[in-house]
Each structure stands twice: as structure tokens, then as C-alpha cells.
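Just below is one structure, and these are the notes that go with it.
Omission of a single protein chain aside, the complex is shown with its protein chains in their original locations.
So that you can tell them apart, the chains are marked A, B and C in the order they are listed, and the count of residues begins at 1 in each.
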Amino acid sequence: MRILLTGFEPFGGQSLNPSWEVARALHGLQLQGAQVVAVQLPCVFARALPALQQALSQHTPGIVLALGQAEGRCDFSVERVAINVMDARIPDNAGAQPIDVPVIAGGPAAYFSTLPIKSLVAGLRASGFPASVSQTAGTFVCNQVFYGLQHALMDQGVHSGFMHLPLLPEQAAHWPGPSLPSWSVNLQVAGVRQALVLLLAQRQQGWADAAIGGGTLN
Amino acid sequence: MRILLTGFEPFGGQSLNPSWEVARALHGLQLQGAQVVAVQLPCVFARALPALQQALSQHTPGIVLALGQAEGRCDFSVERVAINVMDARIPDNAGAQPIDVPVIAGGPAAYFSTLPIKSLVAGLRASGFPASVSQTAGTFVCNQVFYGLQHALMDQGVHSGFMHLPLLPEQAAHWPGPSLPSWSVNLQVAGVRQALVLLLAQRQQGWADAAIGGGTLN
Amino acid sequence: MRILLTGFEPFGGQSLNPSWEVARALHGLQLQGAQVVAVQLPCVFARALPALQQALSQHTPGIVLALGQAEGRCDFSVERVAINVMDARIPDNAGAQPIDVPVIAGGPAAYFSTLPIKSLVAGLRASGFPASVSQTAGTFVCNQVFYGLQHALMDQGVHSGFMHLPLLPEQAAHWPGPSLPSWSVNLQVAGVRQALVLLLAQRQQGWADAAIGGGTLN
Partner (left out) sequence: MRILLTGFEPFGGQSLNPSWEVARALHGLQLQGAQVVAVQLPCVFARALPALQQALSQHTPGIVLALGQAEGRCDFSVERVAINVMDARIPDNAGAQPIDVPVIAGGPAAYFSTLPIKSLVAGLRASGFPASVSQTAGTFVCNQVFYGLQHALMDQGVHSGFMHLPLLPEQAAHWPGPSLPSWSVNLQVAGVRQALVLLLAQRQQGWADAAIGGGTLN
């Protein structure tokens, strides 16, 4: 079984993106018989979902955890819901800035995560990694990928979801304005690795802890 | 034409709720031929939607603006989306605390506001009232009512949505912990009145500014 | 007896400053035999203290409450301490931007407020106005005036101090970035009036509640 771990290329003038630094550090990892495959997604509205779709087709993962950078957040933010809208505060890496455009025309307003978000948060915290359930993944490329992911895997029996990560210290040290929270790449890698361990344990138990908004899979 | 303005009874040990103070202050107001009808909703999961349904049946409004209290927020938070989950951090006024239960079993994951949220925010700010689009109405009774409202009015041609209000100073003055933002009832009443004026103007223009996540009505 | 209430002219590109809007609204007020005199101070490092000194000489007040604008704060921030440094993040209204320069060369590192800050906060909250003790008045012209005020009145038997005010809604509505807290001018005027009532009551009682950092007057 493969676990697909996606991260984004840097955006917004940055040279690093924690989501990709973490994903690539875990690429190739073997965990309880599962293999981690890391794929980088472009931070471009027009290209992110095709790249995601190709990764899904190529690797046919059993679990997908998409990662993204969330400046200002100070923990692992496990997202509950993806909404069908792109509303960009800044241009993406191709200069596009869609305002109130659906991710998928005619798609439902939202999809819930199909990961067991509550037990994932509880497990991370028990392991010493601050974590919380987040009710919004924003309206930028992160939310677009999360929505597209859930749409693609609907009724496929594959549990998938999205987690936002704090900035890296190297980014935060040069951010304009008041200081923002950050976590070292080592802490982030250890925490995401632990998240995968927790997800595999849940899978072993038949995703029994999954619940609505906490991961119902019909 | 009637505008239904809902507010909540106090909850969480409070004796006031800005949403009801504002709604009742505007009850009976005539605005450009429309009449404002204020209805108080119980802050009780089991009773809020029946009370809302009764108000909709009784008043057959042309516009519905539901209001709620959001401690910690410092502006008019115009909500974009309601999600199909009840996940209560504290008990409601009847002592119930549902965790990850759908608002409406079998309902879609979410509904968007059908108010023109972007032009409403822009109009409020132009009138001197701080406002912003919010991507989450939380998972308490506010979100439940917002979800139930959008569900009830789906395909009815009635524009409806939800706006969160700051605390009142009288509440914030006694709140435990660091000070929280607040607005006087006078400021809140003036601002919500202005919101209704803006919505009526939009209606006059055929809701032309409404857009996805900003108020598509199919 | 006169109460001197100072406010600042607008700065940082604003056309309003809550501290002056409040002060001028209370100018001339008679409170229990005391008269409120409002004086506007320039937001200019080179001219603020001379203007303050002139006001002190002209009005020989028995109580001085200096007011200033604090974007981001959400309550009446009663300042405990003024420090002997000017360290400007933005230029003042004359274009000057001192970095780590003493307010008064050779002066002590700091002066405490000689107002009863704890009982003032408690009294304001009991009256429905959110308030808190603040440990820093910043390092801009507000702190400079506060320091200069305490320096000028040292050993004069005049109780004096500084209170920071939230933005006005009209300012916050157009502020860049995420919404900031604000209070209507009416709420601010009512609250500062109540602060003066509380200070006069303290004076009546011989400033019995004044204590270190809470207003010792040697």
C-alpha cells in the first residue's frame, strides 16, 4: 500500500515551503508495510489539480495526506472541510488570482475530510505535537487541492485529507511585520511521520474512529 | 416584502446576546417598503431549527439575515458557508453538546450564503463599519441555524445568510481572560440597519453582484 | 480644579485620532466641581513635550489624563509605565523617526503612572467598559508624552497617567489587512467620562487606592 503525501512548491515570493520540505523528507519511507510517496504540486490554480490527478493515477494510494503552508498558524491544523470556491488574496505562481470561482463547476459546495480528524488530533497531541481541527482551509490553492482531492476520491474507499503546517523558522525570521509562529523542519517531519503512523493504525482498525466531519466514508 | 432578522437568546452564562439586542431594536422598521421582522431563536440544538422554520412559514420573508454572537471577532463577519456538522465545545442552553453530528442527516456537506457577501462587506466598509468575509461560522448553533436556513430556502428564490457580531462592551467588560473586542449596541444596530439597506439595493438590482460563494442562487 | 485631558492629532495618514475626538468632546465638562480642559498635542517628537508643558503651565491641572490611539487594542489600556526611549517604527507628522534616543537625556529609565491604575480598571469594568492594565505604552510619541508628563509632574502632587484607546470604526473600516478592533466615539467618550468620575472619587478619598505601579505618589 502506498501513502501519497503531497506538498506545494514555494509561493508568495518564498524560497521554501514547509509542506514540500516535509513531504520530500518522508519520501520513500516504509511504515508498517506501507510506502510513502511524496509528490510536489505547483502553487498554480490551473495546474495543481491535473498534477494531483496524475499522482493519484500513477500511485493508486490507499491513504492521501495533502500538506500546505499556513502562515500564522502555530500547530498542525487538520482541516475538516474543503469548499468549492477559489478566492485568491494574492496571485498564484502563474499570476492568476481567481475571485469567487468554483473549483469544480457544478460540484457540491463542500467535501468533508475522510480522515479521522479528531483521533488524528488527539493522537498527535498525545505524542507531543500541538494540533487542532481547523474549520477552514482558506480559499487559495490549498483549499482547491483539498477539494479536488476529495472530489476525485469520492466513493473510492480511499481516506484522504489535508493538514496545514506552520512556517519554517527560516521563513518567519524574514517575514515582514510582527513575528509569526514557526516550527523547525525536524519537528514538522517528526510530526507528520507520527500522523502517518496514527493513520495506519486507524486503517488497521477499519477506520472505526472516523465520523462525520471526522471522516465518514460512505 | 418582509426581511426576517433572527437573533439568539443569550447562552454560555451570559445575560445578553448582541444578535438579539440588535434584531429586536430593528423589529418593525420600515425600509424602502420592506418591513423588518425580528425573531428570537433558542440557543438549543433541538429547538433552533423548528423555531426558524416556524418563522419562515409565518413571515414568508423575501430576505433573511441571521445574526449570531462571535466572541473574539472585532467586525461584522459575513459568513460564506454553512457546514453540515454540529460539534459543540460547550453545552447549549438545554445542556446538549453534540459532537460531530450532522445538522441534517443525508444533507450536502455545505451550503453557501445566497447573500452578495462581497458587495455587502464592501458596502459596510464604505459606510464606516468594519466588516469581512468569514470562511467559517463555527460548529455551534450559529452554524446549525445557518445550514438549516440555507437548506430550507434552497430553490425558493429567497436570499439568505448569516452574519456574526462582536460582543457588547457590557459582556466584554466581565469576560474572563484578556480583553476581547466589543461594539456598542448602537454601533451594531446602525451597522445591521445599513446592511439591510445594502441588501435591499442589491435586490432592486436583481442581485446582480451575487456570485459563487458570494451568493449564487440557482 | 481642572482636569487636563490631552489627545493627539491624527497621524500615520489618518484623518481622525480617537484620542482627540474624545478629548474635545469632553472639553468644558463640569464634573463635581472640576472642569475638563482638552488640549491637542502634535504627533511630532520635537513639538509634543513643549505643547504639553505649555498646557500644564497654562491650566495648572489637579489631574492629568493623557490619551492616545492604539491600533490593535480592544479596550481602555491603562498604562502602568513610561520608558525613557523614543524608537519610532514610522515617521512622526514632521517626518522624524528617532531610533533608541532618550526622551530626556539623563532622565531615569522609567516613570510609573501616578493614577490608581488597578482601581481605575476595576471601576471601568464595573461600569461596563472593557479595560486592562497595560505594561507598555510603546516607544512612539504616546510613550514620549507619558514619560514627559510624569517627569514634569514628579513631586508636584498631581496625579497623572496615560490611557490608550481603540481605533474608531471609521478608521478600522479602511485599515489594510485583517480587521482591527474599534469602538464608536460615543462609547469612548462615555468611558473616558466615567474614568474621570472614578479618578475624582479617588481624589476625594485621598488617592487611598494608589499603590506602586498602581500610582504611588511620593
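Here is the rule we go by: a contact is a pair of C-beta atoms (placed from the backbone, for glycine too) under 8 Å apart; a residue touches a chain by one contact, two chains touch by 3 or more.
Keep in mind the model is a prediction, meaning the values are calculated, not measured.
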Partners of the unshown chain among those that are drawn: A, C
Hidden partner chain, touching residue among C:P42, C:G138, C:P169 or C:G191: C:G138
Residues from chain C at the interface with the omitted partner, ascending: 80-81, 83-85, 87, 100-102, 108-112, 118, 135-136, 138-139, 211-214
Footprint left on chain A by the chain that the document does not show: 74-75, 124-132, 169-170, 172-175, 178-184, 186-187
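Here, only the chains that are shown with their structure count from here on.
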Geometric centre distance via CA averages, chain C-chain A, whole Å: 47
Residues of chain A whose C-beta touches two or more other chains: none
